[in-house]
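A single protein chain has been omitted from the complex, and every remaining protein chain is retained in its original position.
Then we have chain A:
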Amino acid sequence: MSTAHVLLGLLAGGPRHGYDLKRAHDERLPRAKPLAFGQVYATLGRLERDGYVTESGQDRDGGPDRTSYELTEDGRQHLDTWLSAVEPPAPYVTSEIFSKVVVALLAADAERARDYLVAQRSAHMSRMRELTTAKSTPGASIGDVLAADYAIGHLEADLNWLQTTLTRVAAFSKEVTN
């Protein structure tokens, strides 16, 4: 996920300063890891260096000076290109869960891999319950529901994978340890 592109997207609606960008980012992408202020300013610095944003003014509003940024024409073009580009669907299979099963077989045995799969399933179900409760809560925003939907769909896929892997773990163990 590109924080830079989200910031560009937020600036497409008009100039904003760093604090405002952080707040809007966290609001529009609920359940994403909240953006650190340091990351906002570092990203804005890179975007400015690349000519995608430029300082548009200072305001004080009773506190310290705050620098506002706005999108440049190059920035708008860059954002448009990013929006039009289709993401390559899963070009690499990288998953901590998958890696852990492989390493359990390499470092220990099928039993260890099974124990891990069972514990992981339980954690996945528990998280899925939390997300389902959150999205079913009256007054949940559409953004919250969409974020929960996305996470639930991926957890469900993982759960299916955990189940099928369990039935294949003995055969996989032979392949890995050969």
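The definition used in the following text is that a contact is a pair of C-beta atoms (placed from the backbone, for glycine too) under 8 Å apart; a residue touches a chain by one contact, two chains touch by 3 or more; residues count from 1.
Going forward, contacts and distances are computed from a predicted model.
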Check: Between "Phosphoenolpyruvate-protein phosphotransferase", "ABC-2 type transport system permease protein", "Cell division protein FtsX" or "ABC transporter ATP-binding protein", which matches the UniProt record of the unshown chain?
Finding: "ABC transporter ATP-binding protein"
Item checked: Chain not shown: contacting residue from A:Leu29, A:Leu159 or A:Val176 -> A:Leu159
Notebook entry, point to check: Who touches the missing chain here, A:Ser122, A:Ser141 or A:Thr177?
Noted result: A:Ser122
Margin query: Just checking the interface: what residues of chain A touch the absent partner chain?
Written below: 114, 117-118, 121-122, 125, 128-129, 131-132, 136, 152-153, 155-156, 159, 162-163, 166-167
